[in-house]
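If you scroll down you'll find the structure; I have some questions about it.
Every protein chain of the complex appears in place save one, which is left out.
On to chain A.
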Amino acid sequence: MILDWLTPEEWQAVALSLRVSFWATVFSLPPGIAVAYLLARCEFPGKQILNGIVHLPLILPPVVTGYLLLLTMGTQGPVGGVLKDLFGLVFAFRWTGAALAAAVMAFPLMVRAIRLSIELVDPKLELAGATLGAGRLWVFATVTLPLILPGILVGAILAFAKAMGEFGATITFVSNIPGQTQTLPSAIYAFLQVPGGEGSALRLVAVSVGIAMGALLLSEIAARSVSKRIGRA
């Protein structure tokens, strides 16, 4: 019925956005957890620089981030060119590029949420794990990771929501090609540009609000049940 309620063109935008946000979230989780752990638990030279780079997309105008992505990850760019030659991986003007842009923009939010939850884990518990024979990786896997699951969940949902709403960097990096890179926000923008498009725009706005609310509720429920399971509630 939601399929009937939306035109195929609108539905395409919604489905693309869900796909882009899903993969953006999934692929940023491992580096997100790693960077959050580095920032929360380790001292190393250049820590502030890493911190700055991670947070840059949060403070830069999204258009600037998108343009920087185009410069580096485009087929002519230094990184994008190599990826294309070696792996045949192309980001520019593809849905993968939309996912990359969304991931970069959502990364700081995810890292912040996970970092906060790591900082809440008592390092003394990790030391106790070490005295019981667990090496650093094992301590992380058996003590830290289970205890920060709620934080990871919150980080993932935040990142997903941010990815769903990403507009500036996406449109700059991969443009606004229906069915390829036209995500939900780009579609709303496009509909508003043509006469008689308000109906479509409004329907997409409703879908977007629905997804956001759903994600928020889901994260709340999931975080609560995980907290209970790990004995934190």
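The working rule: a residue touches a chain if its C-beta (ideal position, glycine included) is under 8 Å from a C-beta of that chain, and two chains touch if they have at least 3 such contacts; residues count from 1.
In this section, contacts and distances are computed from a predicted model.
One subunit of the complex is not drawn; among "Cobalt/nickel transport system permease protein", "Lipid II isoglutaminyl synthase (glutamine-hydrolyzing) subunit MurT", "LutB/LldF family L-lactate oxidation iron-sulfur protein" or "Molybdenum ABC transporter ATP-binding protein", its UniProt record names it "Molybdenum ABC transporter ATP-binding protein".
From the set A:A15, A:A128, A:I177 or A:L192, the residue in touch with the chain omitted from the display is A:A128, counting the whole complex. For the options A:V54, A:A92, A:L147 or A:A187, the residue in contact with the chain missing from this view is A:L147.
For chain A, the list of residues touching the undisplayed chain reads 122, 124-125, 127-135, 138-139, 142-143, 146-147, 229-232.
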